[in-house]
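Heads up, one of the protein chains got dropped from this complex, but the rest are sitting where they should.
Up next is chain A:
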Amino acid sequence: MTTAENILTVIDNEVKGNDVVLFMKGSPEMPLCGFSGQVAQVLDFLGVPYKGINVLESDALRNGIKDYSNWPTIPQLYIKGEFVGGCDIVREMFQAGELQTLLKGKGIELRERA
């Protein structure tokens, strides 16, 4: 049994317990939505270790994450407990170099490819 309150606790624990967390449709290896796939691709490109959480595995999770962040869409990227944004924001930040700066500023190792 998963109540609305305890799914928020589960989400909170994931967000706070992992440096980089991506709530997505599908898995990092097999994204099931183009938007989720784009964010996974950016993180993979930067060589950022992250935890991918598939919201399609649970309706409670899929709805709970939207309440948790007050953000209506998936994917959602969190870095060190902070909500960064969805696909468009992540892509724009990556293209501007801001995502790399944010990650480095929070002490997260990048293995950026040439």
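As a convention for this text, contacts are C-beta pairs under 8 Å (C-beta built on N, C-alpha and C of every residue); 3 or more make two chains touch, one makes a residue touch a chain; residues count from 1.
Following the convention adopted for this analysis, contacts and distances are computed from a predicted model.
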(request) Would you mind picking the UniProt name of the chain not drawn here, from "Polysulfide reductase, subunit B, putative", "Electron transfer flavoprotein subunit beta", "Carbohydrate ABC transporter permease" or "YrbA protein"? (result) "YrbA protein"
(message) For a quick check of understanding: of A:51, A:66 or A:80, which residue touches the chain that isn't displayed?
(response) A:66
(request) Pick out which of A:12, A:44, A:88 or A:109 touches the chain that's been left out of the picture. (result) A:88
(message) Using the touch definition from the top, which of A:22, A:43, A:74 or A:103 touches the missing chain?
(response) A:74
(message) Give me the chain A residues in contact with the hidden chain, please.
(response) 35, 66, 70-74, 83-89, 92-93
